[in-house]
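Omission of a single protein chain aside, the complex is shown with its protein chains in their original locations.
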Amino acid sequence: MLTEIRFAGFGGQGILLAANIVGKAAALFQGGHATLTQSYGPEARGGASSAQLLISDEPILYPYTTQEDILVVLSQEAFAKFAPGMKPTGLLIVEEELVRVSDLPPTVHVFSIPATRLAEELGKRVVLNVVIVGFLAALTHIITKEAYLEALKASVPKALLDLNLRAFEKGYACGLSARQREALPEETAVSEPAWSEP
Amino acid sequence: MLTEIRFAGFGGQGILLAANIVGKAAALFQGGHATLTQSYGPEARGGASSAQLLISDEPILYPYTTQEDILVVLSQEAFAKFAPGMKPTGLLIVEEELVRVSDLPPTVHVFSIPATRLAEELGKRVVLNVVIVGFLAALTHIITKEAYLEALKASVPKALLDLNLRAFEKGYACGLSARQREALPEETAVSEPAWSEP
Amino acid sequence: MSDNLMLENAALQVEEALPESMNPVEPFLRSERIPHIWCPGCGIGTTVNCFARAVMDSKLDPNKIAVVSGIGCSGRVAGYVNLDSFHTTHGRAIPFATGLKLANPELTVVVYSGDGDLASIGGNHLIHAARRNLDIKVICVNNLIYAMTGGQSAATTPESCTTATSPYGTFEPTLNLPHLLEAAGATFIARWTTYHVMQLAKTMKEALLHKGFSFIEIISPCPTLFQRRNQMGDGLETMKFYKEHGKTKHGADTASLDMTKSGDIIIGKFVEKKDRPEYIDHMREYYTQKLGRPFEYQVKTC
Amino acid sequence: MSDNLMLENAALQVEEALPESMNPVEPFLRSERIPHIWCPGCGIGTTVNCFARAVMDSKLDPNKIAVVSGIGCSGRVAGYVNLDSFHTTHGRAIPFATGLKLANPELTVVVYSGDGDLASIGGNHLIHAARRNLDIKVICVNNLIYAMTGGQSAATTPESCTTATSPYGTFEPTLNLPHLLEAAGATFIARWTTYHVMQLAKTMKEALLHKGFSFIEIISPCPTLFQRRNQMGDGLETMKFYKEHGKTKHGADTASLDMTKSGDIIIGKFVEKKDRPEYIDHMREYYTQKLGRPFEYQVKTC
Amino acid sequence: MPADPKAVLTGVHFLNGDVACCEGALAAGARFAAGYPITPSTEIVERFASRAPEVGGVFIQMEDELAASIALQGAVWGGAKSFTVTSGPGFSLMMEHVGYAAMTETPCVFVDVQRGGPSTGLPTLPAQGDMMQARWGSHGDYEVIALCPNSPQECFDLTIKCFNWAEDYRNPVVLLMDECVGHMTEKVVIPPAEQIDVTPRHLTDKRPGDYLPFKPCDNLVPEMAHAGDGYRFHITGVTHDERGYLAVTSQAQDKLVRRLCDKIRSAADQLTLVEEEGTEDADVVVVSYGITSRVAERAIRMARERGLKVGKLRLITIWPFPENRVRAVARRVKTLVVPELNLGQMVYEVERVAGGLARTVGVTHAGGGVHRPEDILAAIVEGAQ
Amino acid sequence: MPADPKAVLTGVHFLNGDVACCEGALAAGARFAAGYPITPSTEIVERFASRAPEVGGVFIQMEDELAASIALQGAVWGGAKSFTVTSGPGFSLMMEHVGYAAMTETPCVFVDVQRGGPSTGLPTLPAQGDMMQARWGSHGDYEVIALCPNSPQECFDLTIKCFNWAEDYRNPVVLLMDECVGHMTEKVVIPPAEQIDVTPRHLTDKRPGDYLPFKPCDNLVPEMAHAGDGYRFHITGVTHDERGYLAVTSQAQDKLVRRLCDKIRSAADQLTLVEEEGTEDADVVVVSYGITSRVAERAIRMARERGLKVGKLRLITIWPFPENRVRAVARRVKTLVVPELNLGQMVYEVERVAGGLARTVGVTHAGGGVHRPEDILAAIVEGAQ
Amino acid sequence: MPKGFVTITAERCKGCGFCVEFCPTHVLALSSAFNFKGYHPPYVHDAEKCSGCDLCGMYCPDFAIYGTRITAAQKKGANHAG
Partner (left out) sequence: MPKGFVTITAERCKGCGFCVEFCPTHVLALSSAFNFKGYHPPYVHDAEKCSGCDLCGMYCPDFAIYGTRITAAQKKGANHAG
């Protein structure tokens, strides 16, 4: 089964690293396949930034998303650009303070998190992306938490691992409670593991 | 009728200008066609230099000589390289002090002139090429003397015209006396006008 | 979300009260293209403010000013200024400007680009244009890095800096641009930082009015790719660093202007020569003399 | 023909009597390619004599010396010297040499080329290699012209000279190479003329032994395309001119070295610095420090 | 528009192709050339350096070909008609700027006098090895117009065509000469100025606010404006919209780059110059261009003397490739013989377009001279069977 | 020869194509890279800059692409395996030196990560617009080998192939990536060093007096020597004889340049890498390469779901063009569909080789994204009729 | 009555803080709120002190702020309006 995920926001929010951690978790630590592509905005720096991640139990051909199962947006621009294209029953994760959600089909599951502020509270705004990853991890079951943690370890410099782990856990905790709050049904498209370990 | 002429020697002998004067005489002042191509030696400067001139009463296609009717050589190298390829009944003009003629079919008409020394006597070694042109003019009737003189005027800077005219006449005089000496038959390939004024 | 913003922002009310006020830089911008792509705390926008003021102060007709950029973050300036403007190829702004100026000497031709663009790939054109002393004004935003491509080291990167292509730190010697330019023959050479906005604007104005090849180096922060990677803080911290370490020495020996990672930055106007003739002027005179009649300049044919 | 030559030439008999004698330059030549293409009175061959002597005097192993040329009359040197030799593309001898040296630092890498090749089209590489202070020795035969292509004006052509592309005379300012090179960072800079053969050979030897980017400019006659067109006589007259107008000033301020058509030519060794580290040395040290273990240089893999 | 008489050297001359090309440029209105010396092209700018000051024009010798090939474009936007000249190695260095001219729709002329390659090759000897480079040498999709003269007279005539078409299509145009033609001296007739048709720049008459530098007219070609005329326009080599502003999306790319290609592709028939003769009832047609067409003509005559039915199709326009003309001929004949001074370049195009309708036989030559007519003849004889 | 374990990052990784390419180069023995930054290729040398010092290698960032593309060749003659990486605009600047490498038979690798063009185009977005440039971008006649990966894993694998073939043929080899593959991150399996086959340089074992640097062996490829090894050889980009000495005649040109082309042309079949599937009984075969091959594969599956007989021919080797494989397929099918991220490049080759045996239909895309599989599907459906 | 006033286009601002830091009279402060792009723009903290010198405008890399001197006429107008 193929799961399509997009992370989008602006430069400096660590969009790519977030997607990379999720992809790595899927491809290396859960034995599946993952294809991650970046789309830079018009400009290499500072502009819009977006990453598309496909995860599947079989080799992936077409490298881009067509209709996202999961959309993570960290800017209003990104919301406006990408929300219309996502799956109507998909999962939408937004940065609470930066994105105002509107005009969505009611079937979309929306979760928001003040990731930037939480990251700032942790002392480093830059870890907002890892907060988001933790949040995503708690909200979906496609990848095990262990795989995420392995991927995180393999992705960040040693000196910053501790901070990143705390960011992940912070997001994860928010995710769990949000999940409870919203009573996300177990049977949504995104709630089952996409494949099992071979 | 097509007449094939080659001028060859080494850089600095003014090979190209000599050929240009003859070509210009034919194409502009005698109403025919002329195609002049240079073949540089391996190097642009100082090395071998050779110019091929085709003159004809109709448009010229193939731009190079295949078997020269007239060969003018000003260096031993040029002689060695080009003499074997000329027409066996053609006319060969050599710089007397620089070229030693050998191994030629007896049908070739050979004329030699100490052009360099004559030019040095005139005060400028560089006009050796015009001495040669004068020599050639006297030895052949393909182009009128008037056409040569017009071409010469159109080719050299005003300030040097006088010197060049003297060089031409010097060569021409040598040519006339050589012609008499050798009794060049009127009926050789090169002795008739290749075409007449339209 | 930013609901409280309106309340906090008293200025907006003022704007409503006095609608005739306008940002003085606005007429020089292609406003429809703002916000621009530059990062928070990037110095390039600041230099554009100075340039706009310099153009105003110079009293030159903006219709007769052309801006030519190469490629890079700094090279995007051409795209934002509301003047005839050319975004050329990487490194080739100066020869493009050379053709432009020679076709129409009435134009004031300004080359606005980055250090990598002008002094690495474009280095040959830089020295030869300086040699010719053609009347082109080169504004070089030196952020000590190749920014647009993601922060690779440049010929201008000081020693021991970490960049994308020098993960162990740079060990290559750093190019001293004013020194090179003086040796090449530029007749107007200055350096400021983005902190020194008033001085920069004044120098830019002088360069606009100088006749001959002019070169202004502006040391500028690239917080995203240079300062942060080198633990030098953000744009603001860099500006404070410039404030503290910028030492004005007009006429300083250009050989003394080497840049280091954390040392002083010597700034000022170093060279302003009137003795070398400008290229086109000289050409006109020369041909007039050689032709024995006035050389009628008629390159612009259509 | 030249029958009387044998008689006049007493030396040939001597050669027969003492067959072991040999032209000292011969082992450094690809003799089968001589006579070379250079014109009568061209200075390039003279510089090769000096180079051969310098190599001998340096005691370097000729098997470990590589000569890299660009394109031009001067660029033909690579084709005549009996060393590993590379005739590259126009203007790119220095970056080729950079790769060669970096692959095998044991090599003494000499770049031998013309002024147009090194300082016009190759100008960018010249300044950046000088900046790096990579241990390459650049010998620039400056005949003040693009010779190979038929005598067009060059950045080095003095004012008021007639060339194929400046039929009215040059009006562009002339590049002062030693000055530019000093600003760019070269650590050994000298200039001689082809008349100054002993000095040149000595300086070449010193450059071969200097560690760092070295630049020797040799003012050389191009009678065919420069001197004759400018009524300056042939090669010999030019050599006499050099003899008279060459003024030795070791350590002269490089800013004072401008070339003019008929003025004095200041010659000598102007710069010899030991304080800037050589590129590869510096790299080794730097990596050794950063890696925390000796950096084992292993670029040459096969 | 007639040519400016001041710059036209009306009369009958004995000129080589390089010089004739320069005279053509002057007649066409070129008043700016940026050059860098390289054999066998340099005579063109040497001539220009001498002639330009007489007519108020400027020649600048740049520091390298990169500079020359962009300075020329700066001059265009400053209001000049301008060109540069080079040969293979220099043309390789100019490739980035051929693409820039195509992308920014800068009307300008590149002259490449071909010599033997690859690399430094045979600097003083002829070849036709840059034919495909002229079409494909820069990265990305674009189209050029390229013409191939076979005599000094045509060097004059076609140079004028190049300048005119550059204006008509706002596109770089390449004059693909070869050393043989460039260094060949023949009679050249230069007509009076009023008989020379010069295309003026298609300058907009819109007011500044209304002008969009990349908004195409009906023929897909936008109008021009010059710096200093008050339009305050923007030009970029990045993908852009009609205003000239960067638009880095695949939609903008599709719109822009397709138009750039289509404006030339859709005009292919108007741009096609060929000489066709004796193809109606031919068994074999020799497709050739440049100097090779003159050698081929001799071979054709030799073949006809032997009674063979041989036609000639000489391509004067090389790019856009005269597909329709070649295909039409291919339908009628057994064999197309394609002699060229390279190891097979345009023969690929001929083969493609022939699409199996006729056999295609290349007659290759590595360069350094021209074919022996006998070699072409042999291919004709073979092809007639 | 097995790879040097010191430089091989054996294991399973999540890497993008750029990084995988760098790891491939290191595994293949590259210890020298000369680069100049350009999106989307720079990550390759950024990685190399970080990894090289660990294995005694050197990365140098040159002042421009001209310098990078020749420094790399200096390094080869100094004894290194070396490469450079770039994208369209930089590749255009490197063209002169691609020709120099071909002429001097310098074994080296050029990586071009394609982005939208022409000119600066779409710096961050994919295209396949440099396909023909890779073949024809330098002046004169020469041949290159060019490979086109479609995944990070292949970026690793094919980079090694590039280095190996560079040595086997003493020829420049181009890895034609595209932005999509370069910036695509996937699982990459790097085998143990001893399982990686690395071709050592074919150094001569002749003694100095006997060695001729351009005397071909039976496969038309000469042996190498390095500067400093006592051979005192000479290398030039001018036409030369077997000693490497200039020989500026059309005979020498014919001998040399024909051999340069023939050594690659005659090895075309050995150099052909393709993936062919389902072509035996197909009505339509989709011929594609690079990232487009993955999109095409999806379209093929969609077509098969509709019951159409569709085969795939994926070109991994682009140059020399796999003529025989394409022609063999053309003989069997109605239509060849050629989707590419350009406005028609390789489709010309396919059309030529098909020679009327099958219809050839291009599916163009100006770049900046990949095709919608539906567009390829439409061409398949159309082609099956 | 201040000698000048400052105009802020908050949505252009990227929160660099240059204007706040280099305003000679400390008129400005960074807001704690985010604008649409997620940056903290400045707000006028002490309007009275503004001289309208436009140094903030010279510094602002985002063309998001500028100072205007209040002319006598304007003062009158403003008084009038107020």
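We just call them A, B, C, D, E, F and G in the order they show up, numbering each chain from 1.
Assume a residue touches a chain if its C-beta (ideal position, glycine included) is under 8 Å from a C-beta of that chain, and two chains touch if they have at least 3 such contacts.
Keep in mind the model is a prediction, meaning the values are calculated, not measured.
Student: If you put the missing chain back into the full complex, which of the shown chains would it touch?
Tutor: B, D
Student: Among D:39, D:126, D:207 or D:265, single out the residue that touches the unshown chain.
Tutor: Within the whole complex, the residue contacting the unshown chain is D:39.
Student: Of the residues listed, D:67, D:100 or D:201, which one is in contact with the missing chain?
Tutor: Reading the full complex, the residue touching the unseen chain is D:201.
Student: Give me the chain B residues in contact with the hidden chain, please.
Tutor: These residues of chain B touch the chain that is not shown: 10, 75-76, 95, 97-98, 116.
Student: What is the set of chain D residues that contact the non-displayed chain in the whole complex?
Tutor: Chain D touches the chain not shown through residues 1-5, 8-12, 14-15, 17-18, 21-26, 29, 34-36, 38-46, 48-50, 53, 195, 197-198, 201, 234-236, 239-240.
Please note the rule applied: only the chains that are shown with their structure count from here on.
Student: For chain F and chain G, what's the span in angstrom between their mean Cα positions?
Tutor: Each chain's C-alpha centroid was found; their separation is 57 Å.
Student: Hey, how far is the Cα centre of chain E from the one of chain F, in Å?
Tutor: Once rounded, the distance between the two centres reads 30 Å.
Student: Which parts of chain E, given as residue numbers and ranges, touch two or more other chains?
Tutor: Within chain E, residues 39, 53, 63-64, 66, 89, 96, 100, 119-120, 123-125, 236-238, 246, 248-249, 369 contact more than one other chain.
Student: Two or more other chains in contact with one residue: find those residues in chain G.
Tutor: 34, 36-37
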